[in-house]
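Apart from one protein chain that is not included, each protein chain of the complex appears where it belongs.
In this document, chain identifiers A, B and C correspond to the written order of the chains, with residue numbering beginning at 1 in each.
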Amino acid sequence: MIDIQSTPDPRHISIDRVGIKDLRYPIKVRLPHGGYQQTIAEIDVFVDLHPKFRGTHMSRFVEIIDRISGQELTLFTLPDILTQVREQLGSKTSELYIRFPYFLRKKAPVSEIAGMVDYQCRFHGRLDGEMVFTYGVTAPVTSLCPCSREISEAGAHNQRGEVSVDIRSVDKEIIWFEELIETVESCVSAPVFSILKREDEKYVTELAYKNPVFVEDIVRSLAEKFSNDERIVWFRVQAKSHESIHNHNAFAVIERDKTG
Amino acid sequence: MIDIQSTPDPRHISIDRVGIKDLRYPIKVRLPHGGYQQTIAEIDVFVDLHPKFRGTHMSRFVEIIDRISGQELTLFTLPDILTQVREQLGSKTSELYIRFPYFLRKKAPVSEIAGMVDYQCRFHGRLDGEMVFTYGVTAPVTSLCPCSREISEAGAHNQRGEVSVDIRSVDKEIIWFEELIETVESCVSAPVFSILKREDEKYVTELAYKNPVFVEDIVRSLAEKFSNDERIVWFRVQAKSHESIHNHNAFAVIERDKTG
Amino acid sequence: MIDIQSTPDPRHISIDRVGIKDLRYPIKVRLPHGGYQQTIAEIDVFVDLHPKFRGTHMSRFVEIIDRISGQELTLFTLPDILTQVREQLGSKTSELYIRFPYFLRKKAPVSEIAGMVDYQCRFHGRLDGEMVFTYGVTAPVTSLCPCSREISEAGAHNQRGEVSVDIRSVDKEIIWFEELIETVESCVSAPVFSILKREDEKYVTELAYKNPVFVEDIVRSLAEKFSNDERIVWFRVQAKSHESIHNHNAFAVIERDKTG
Partner (left out) sequence: MIDIQSTPDPRHISIDRVGIKDLRYPIKVRLPHGGYQQTIAEIDVFVDLHPKFRGTHMSRFVEIIDRISGQELTLFTLPDILTQVREQLGSKTSELYIRFPYFLRKKAPVSEIAGMVDYQCRFHGRLDGEMVFTYGVTAPVTSLCPCSREISEAGAHNQRGEVSVDIRSVDKEIIWFEELIETVESCVSAPVFSILKREDEKYVTELAYKNPVFVEDIVRSLAEKFSNDERIVWFRVQAKSHESIHNHNAFAVIERDKTG
């Protein structure tokens, strides 16, 4: 059976990235204290393509994803996947995006009743000569507007927002999602919870009122912490606030490369 | 050329609804005081299919939509479209869903600076013996929690929400989107705006604090108004609040058929 | 601390459904031959609200979901959840929607290499005097157009589509998702796979070409099967085809209540 993909391409143009996108697959994510969390990822895998080949071999990407879906994913297992992709596709580079919900059991602040909160986590790895990894999380948060609070006789507009942090850490150093989430929650008006009894709701309302933040404050506080953290060599921090008084969002981002 | 669609179907099963879905098309919506607003709709058009035909003729649906896209859409022009669909598809019934953003110019409450706010509007019509029309709007709103306000020393959690109202009105009686939106905004903590200067933000923050509502309050106030409005024979009112202290939404719905 | 929710409501209006929407939570779904699949659900839970109460108690819904998230979900465990919701919220009715991806390991038709395919499954239960359950699945499929095939000298347009089936089965009778998916795949041009080597791609291409179907054919074949299946008392079957030659979708639906 002819292998059309391996026939030469007359245009002599190399392709930066080719592969599969939006593949949903069950994965296991390593937990900090051992064990794993079973979750469902959306995966993109790409390689470059040499000018001499007309096409890549798409089925091999899925075969590799299938092989790894039974293993525990961590920063330590990603390099091996990228190497497998490159070898089996015969490419110079390989790249991987894995996005997945990650659940933490979280106690309400006063009643201490626990429930699950979902965070959107991700890994990104690229092998192009050297290996480069970034990873991050998007956490739901409460933000309360400092301006609204200051100028109003009572109350202050507040809302749900999303704070995203992505980092590259120094070699062999893992900063777990749990720690990233905790850092995010220390820079906002209040964390969000899944279960809040009345005593908790009072606590969280008052906590947010005591900690008004603009999206500008959130990204600056995070940038300050990550700048001072020697385990982190690159970061991007973003805050998006679903303004309760508008039908659009407020947004801020800071990105810093400490290697440069 | 053979017309496969018109060949008989061996299964002798009638189809409830068949047609096209998610067709994006420019449309013109009639304004209350004359003139129109140019907007972009997502359209579904369906007919029933007799057991004797294998398929409907999909291209005819788009031809009809194309013909009407230059005309002003109102409750008065929809019957004609439904009749055209039924006649040209040779069906017993016809049905139409039109969803589109609709913009209102809205003044900030104190500075009176004006900007546009987008509302999601919709028409639904069905011809099955008689013609039945419903229409409605989803408006962004601010809701402030009465419980949080009552139990907290300062502040109260509030958030963006969406309130949806759909109605059927008595024959020949149009309730314009403008009036429906105004009614929704009279039942929430505060409307949302596109431009708010500081004096406006103070006003809106204090307004919301003075008008705390649960999603339950919103749908009840709307139900009360619509129950007492003799122009309305059926309604469904829904409130969804993107809770600022949770990562899930609060929701309530009331539906009443006054003809029953 | 005052319980605002339990204060009387002056409007004396009952609410049809009130509760939480879009709560993401890990769940375990029972497998046909024992064991379970860990997945992630999006959950809505509602109750009715008596005119005398101003609000429901939202946190209790999440507490119940949290309690059940460690148990295996089946049609047999849903009644107990609905009963718990009704009792703990003091309501007359309770209702539950659970939507989740479900993965099946599927062998390629010739090479027999296996990979995972994701299906969107759901449970719906309502307790209102009696208990009523429906459940269903949306499966990705290939559809190839009979008209295009018949009139063209070579080839035929085909595309990815989604087929949805929802059923109510007779008491104590479970039709597993695996069987529903198999039934869907027997009524389309070809199933979709996650891994296909060249020999498989040839097989699937030729299979689809031999089995051209309109969306009308898909829903009729499913309706015929479900009409003849005595375990099923109600069904709704829908087919949506992402037409490769258009930027809109073709759609058909048949719903039948065999109890009527």
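Keep in mind that, in the parts below, contacts are C-beta pairs under 8 Å (C-beta built on N, C-alpha and C of every residue); 3 or more make two chains touch, one makes a residue touch a chain.
Model, not experiment: these values are computed from the prediction.
Undergrad: Among B:12, B:52 or B:197, which one is in touch with the chain left out?
TA: Candidates B:12, B:52 or B:197; residue touching the omitted chain: B:197.
Undergrad: Give the residue, chosen from A:39, A:94 or A:247, that touches the chain omitted from the document.
TA: A:247
Undergrad: Just name the one of A:27, A:82 or A:219 that touches the chain not displayed here.
TA: Per the contact definition at the top, the residue touching the missing chain is A:219.
Undergrad: For the chain that got dropped from the picture, name the residues of chain C it touches.
TA: 117-118, 140, 142, 144-145, 147-149, 151-160, 190, 192-194, 196, 198, 201-202, 204-206, 208-209, 242-248
Undergrad: Could you list which residues of chain B touch the chain missing from the display?
TA: Chain B touches the chain not shown through residues 1, 3, 23-26, 38-40, 59, 62-63, 66, 69, 101, 103, 113-116, 118, 194-199, 202.
Undergrad: Over the whole complex, note the residues of chain A touching the chain we left out.
TA: 1-2, 4-5, 9, 11, 13-24, 44, 46, 49, 54-56, 58, 62, 146-147, 150-151, 214-217, 219-221, 223-224, 227, 240, 247-255
One rule holds in what follows: only the chains that are shown with their structure count from here on.
Undergrad: Taking all protein C-alpha atoms shown, work out their mean, then name the chain whose own C-alpha mean is nearest to it.
TA: That would be C.
Undergrad: How many angstrom between the C-alpha centroids of chain C and chain A?
TA: Here the centre of chain C sits 29 Å away from the centre of chain A.
Undergrad: Round to the nearest whole Å and give the separation of the Cα centres of chain B and chain C.
TA: Result: the chain centres lie 26 Å from each other.
Undergrad: Can you list the chain B residues in contact with two or more other chains?
TA: Answer for chain B, listing residues that touch two or more other chains: 147, 151, 247-248.
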